[in-house]
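Sharing a structure, written as structure tokens. Questions coming.
Excluded from the complex is one protein chain; the other protein chains are retained at their positions.
Chains: A and B, in written order; residue numbering restarts at 1 for each.
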Amino acid sequence: MNAPLSSAPATAPEAWAINVDHVGKTFTLDGGKELKAIDDVDIKIGQGEFVALLGPSGCGKSTILRLVAALEDVSTGRVTVEGSNPTALSRAHRLGVAFQDHALLPWLTIRDNIALPYKVAGRPVDDKRIAELLALVGLSGFEKARPRQLSGGMRQRVSIARALVLKPDVLLLDEPFGALDAVTRRHMNVELQRIWSEQRITTLLVTHSVEEALFLADRVIVMSGRPGRIIKEIQVPFARPRSPDVQRTMEFHHLADELTLALEPEGHH
Amino acid sequence: MSPVSQTRSPLDWVKTAISRYWGVVGVLIAWQAWVTITGVNSIVIPHPINVVGDLVFNPGVYLANAGQTLFLAAAGLILGMALGTMVAIVAWSSRILSGILVPLGLIFSSVPVVALIPVLARLLGYDVKTVLGIVIIISFFPAFVFTAAGLKSLPPGSSDLFKVFGASRWTRFVHLVLPSAVPNWMIALRLSAPPAVLSAMLAEFLMGKSGLGFLFRQSATEFATERAFGTSVIATVISVLCFTSAVAAEKFINEKWK
Partner (left out) sequence: MKMTAERWQSLTLGIVGIALFLAAWEAIGVNRLAGLTWPPLSAVFQFMFDPTKAQLFIRAMEASFSMVILGYVTGSVVGIALAGLVHVLPVVRPGMDRLASVIHAIPAIALAPLFIVLISREFTGMAIAALNVFFILYVSTTSGLNNSTAGHRDLFQVLGSSRTTRLLRLDLPAALPAVVSGMKYSVPAAFIGAILGEWFGSSRGLGLLMVSAMQNFQIPLLWSAVFIASTASLIVFGLMGLLEQFVYGRYK
């Protein structure tokens, strides 16, 4: 049932796992005015690649993720995931997603929340897999707890476990740690890096944190706002698995400075 | 201090009891004091002790009628809630239906529905089944309005989540939409419980031949004030029981649900 995690797509017409092909998106506001959220954005993500979309709030980076997740339709251009329409992928239950809001169902236990994708897909629940994932995100023993009994960081770990449970082909992370405090957030980044290095699923991360993007991604794409455009792209050179110490190297600081500078609004200097 | 260290001292019990029940006890004392001081004729206002006496010596009369009223109120409440829930689900399934039904439901739930009892009594005929019908109709509107709103108040982000997971309409309904409505459904249950008992009694009062409401009217016309007040006491007990069990059920569900 599940596609192998990191093999090349044999049948796909193109090699890209995610292809955002010159996409524009315009929203119609309440008063009838039109707002151009993103304009001519072109992003190609390879199999097993981790790409971070970095930008200020309101730059349309979440819109791109929502287009890839088939939550919105493009106005111009085309989005394909694994060579087909994104809707096809979500219908086949091959997308994993975690939002800034954990979106755990409050009436389900932690175990049942992680089992939810099985129920949605109409597949038998694999308790071994759930136990494995709970161990992976460090929450063994919390199976029977309810979301409100957990801390914010723990809830986000549950939502990441839920995103991974069906072994998705593509993982979409929309500011998954955006609502956490700085210390928890750094800790969660280290955890996510470890988890990801074990599974290597094609991942698109949306964030406004320079350090998060650099520490987690293979490639960082910087966007500017209104309308959202790509203004910079850098390859992250650090080998995996990455230890937290990477963040204290000179190279990391240089790259962070470079990205921070790119994020500054023009004419600020 | 009490020698058993786990239990709270009697003084604490008294304190808690006073802080919680001073109001209720105060009203009862005021009633007794008023009767004693003014020395009203016991045909007008019976002494509490005589009311208790009538309750103790004639349990059969009270039990049979209270049983009927309680049954009609509970059955009507359940059927009304079920009907309201079903209509809310039908409305949820179609934008046009919900656009038509929800405003009507809102209007009816802000009308003094109890005032409809005489019309319903005339329409459905003087019958026990009419009492049940009245309770069903009165419980229907809160159930419909609250469930319809509940079916739309999904946890934040969950709607997107289900789309990304590729959920079918049915899966979405069973695993997300229906459970989301449960807390609202419990609110409707809590809000409808006292009116269910009240409307059953009112219907019996206006046109019934049995039940607490009828007993009340009968004793009032025969100037059997002890019986009338005894009926009030039983009605209050039933209503308070229904209300507190609805509150307890809501609390229990919310602990699991929220």
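Throughout what follows, a contact is a pair of C-beta atoms (placed from the backbone, for glycine too) under 8 Å apart; a residue touches a chain by one contact, two chains touch by 3 or more.
Treat the numbers as computed from the prediction; the structure is a model and nothing was measured.
Interface note: of B:88, B:145, B:181 or B:202, the residue touching the hidden chain in the full complex is B:202. Note on the undisplayed chain: of the listed residues B:116, B:149, B:178 or B:249, the one touching it is B:116.
Summary of contacts with the chain left out: across B:33, B:63, B:86 or B:100, the touching residue is B:100. Touching the chain that is not shown, out of B:58, B:153 or B:236: B:236 (per the contact rule at the top).
In the full complex, subunit B touches the hidden chain at residues 18-24, 26-27, 40, 44-45, 96, 99-104, 107, 110-116, 118-119, 121-123, 194, 197-198, 201-202, 205-207, 213, 216, 220, 225, 228-229, 231-233, 235-236, 239-240, 242-244.
The rule we apply is simple: only the chains that are shown with their structure count from here on.
Subunit A and subunit B have Cα centroids lying 49 Å from one another. Residues of subunit B that touch subunit A in their complex: 155-158, 160-167, 171, 175-176, 179, 182, 256-258. Every residue of subunit A that touches subunit B in the complex is listed here, in rising order: 66, 69-71, 89-93, 95, 97, 99, 101-107, 116-117, 119-122, 146, 148, 172.
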